[in-house]
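Let's look at chain A:
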Amino acid sequence: MTLIFLILAAITIVGTAAAMSFRNPIHCILGLTVGLVGLAMLFLHLGAQFVGFTQIIVYVGAVAILAVFAIMMTQGGRRLTETATKPQITPSLLVGGTVAGAVFAVLGWAMLGRPSTAIHSVQPVVSVNQIGQLLMHNYVLPLEIMAVLLTAALIGAVILAMPQERGKR
Partner candidate 1 sequence: MLGVGILKGLTETARNFVGSYFRKDRLTTIQFPEERAPRIEASRNFPFLVYDGPDAMAGLRCVSCFICEKECPPKCIIIDKSTDKKPDATGKLQFYPAEFKIDVSVCMSCQICVEVCPFDAIKMDTDFELSTQNRFDDLLWPKLRLAKSNEYYHEIHPTEAAAVDADLAAARAKAAPKPAAPVAPVAAAAAPEKGTTA
Partner candidate 2 sequence: MNPLTGYLLLSALLFSIGLAGALLRRNAILVLIGIELMLNAANLNFIAFWRYGPNPSALTGVMFTIFSITVAAAEAAVGLGIILAVYRHTKTTDLNEMTSLKG
């Protein structure tokens, strides 16, 4: 529980909470970016350099931009999409909040109730080289499956988003 952890955790929580509570979807995406950059910093703080940078590339460079493009393509210039009225407590808000709170309570109770015993406190040194070796030897099958998945996702996304030809239906 260092100071750095607390700061980064605060950035992450504030960013993601903002992402889920702002009314303007673009603001939500920007908040999400802050939260995910905080998360990437946490990864770096934990010693996982490669994962941290990959997180930034994938989420800030790709997913956030993709989401922004999707918002611009679906809502165009309209700024406020969800009700512009003041937020009010509706049954759905209560139910959703309760479910989320309950999940958090259960998870927290499980963690605090059973403190983990084996704590490895030395920062492990991990080089990109090691990750590459593992990817090419132990994890070569998952890697190939990922490659197939990504190709399938690429083709699938293109086909889904492609405008259907006129007269086909």
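For anyone wondering why these and not others, all candidates are chains of the complex that A comes from, given by their letters.
What we mean here is this: a contact is a pair of C-beta atoms (placed from the backbone, for glycine too) under 8 Å apart; a residue touches a chain by one contact, two chains touch by 3 or more; residues count from 1.
Quick caveat, the model's predicted, so the values are computed rather than measured.
> Given the candidates 1 or 2, tell me which one touches chain A in this complex.
Result for chain A: touching candidate is 2.
> Tell me, which parts of chain A touch candidate 2 in their complex?
1-2, 5, 9, 12-13, 16-17, 19-20, 25, 28-29, 32, 35-36, 39, 42-43, 46-48, 50-51, 54-55, 58-59, 62-63, 66-67, 69-71, 73-75, 81-82, 92-93, 95-97, 99-101, 103-104, 107-108, 111-112, 115-116, 118-121, 123-124, 126, 130-131, 134-135, 138-139, 142, 146, 149-150, 152-154, 156-161, 163-164
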